[in-house]
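With one protein chain removed, the remaining protein chains of the complex are shown where they sit.
Let's look at chain A:
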Amino acid sequence: MTQQLSLYEPKISEVMKNVNKVMVGKEEVTLLSMVALLAKGHVLLEDVPGVGKTMLVRAIAKSLDCEFKRIQFTPDLLPSDVTGVSIYNPKEMAFEFRPGPILGNVVLADEINRTSPKTQSALLEGMEESSITVEGSPVPLKEPFFVMATQNPIEYEGTYPLPEAQLDRFLLKLNMGYPTAQEEREMLSRTSGDHPLTKIRDVMTKDELLDIQNSVKEVYVDDTIRHYIVDVVAATRDHDSVYLGVSPRGSISLMRAAKAYAFIQDRDYVIPDDIKYLAPFVMPHRIILTSEAKFEGYTAEGITQEILEHISIPVQRNRHE
């Protein structure tokens, strides 16, 4: 395990360095995207158009020696546009499966909330089950499989908000945010010549990525940490302002993310700091507030923060023994 750590840690930081060549001031988003990638999760990026969501995904895809696919979701997109269709090949006298964009390694699902729930669910099924069903028969997805979906804030017109159950499928939900003035100036200077995206090349092979993904699973999670995760998650379910708390899938996701995060930090065990750091990205999109709470201006992010401030950190072995 420690060997793998020392082996892969430079690779991971190289990927992030690569991405940060393209993105200005988005180190955290980059890091978190890596967390999701290594934890075999998917990312939902929510923000206004034009802040670099697509650029981020493309930068990541380009840094990896992986097949990059992009789906631009529109209201008239059909599920088969995502999964692919079988077309009759007169020469062969048979139907031939033309794979859709979901059968790539890194998939950018742009503006996912602009399409109908039917089409959305075609993607989301694949994300959860690592396979899709085409004309009744299952088709396995490629490995690695990493979806970065972007969505416009739900207040925008002409959107189909993702149902809660489907939001749950994303490991992390991230916000890009506007760059600072200085970052924006830097951005202008970088893009004045050739786009930096064209200059970066892949630094990690597909096999390496798969290896790392498997190694991440090995990261040690102590019982104390598991207790802490459960404490935090359970607190969302008991909270007064929360209509629906974080599901057990949420707990698992939190743990997986923490493992990946620890791995990136060159550590083969999870510490409470990891949980504390990741919970605000893992939990809020899994929490549904009561209408009163929403009306009073509470947000899921705020409640997550509040919970983290109230749950005490395990600092002793025998606490639960």
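Simple rule for what comes next: a contact is a pair of C-beta atoms (placed from the backbone, for glycine too) under 8 Å apart; a residue touches a chain by one contact, two chains touch by 3 or more; residues count from 1.
Note that in this section contacts and distances are computed from a predicted model.
Within the choices "Transglutaminase-like domain-containing protein", "3-methyl-2-oxobutanoate dehydrogenase (2-methylpropanoyl-transferring)", "Peptide/nickel transport system ATP-binding protein" or "Acyl carrier protein", the name that UniProt assigns to the complex's undisplayed chain is "Transglutaminase-like domain-containing protein".
Interface note for the absent chain: among A:Glu164, A:Glu183, A:Asp268 or A:Glu301, the touching residue is A:Asp268.
Only one of the listed residues, A:Ser192, A:Ser291 or A:Ser312, touches the absent chain: A:Ser312. Across the entire complex, the residue among A:Asp222, A:Asp266 or A:Glu301 in touch with the chain not shown is A:Asp222.
One chain of the complex is left out; on chain A, the residues touching it are 220, 222, 224-225, 268-273, 276, 308-317.
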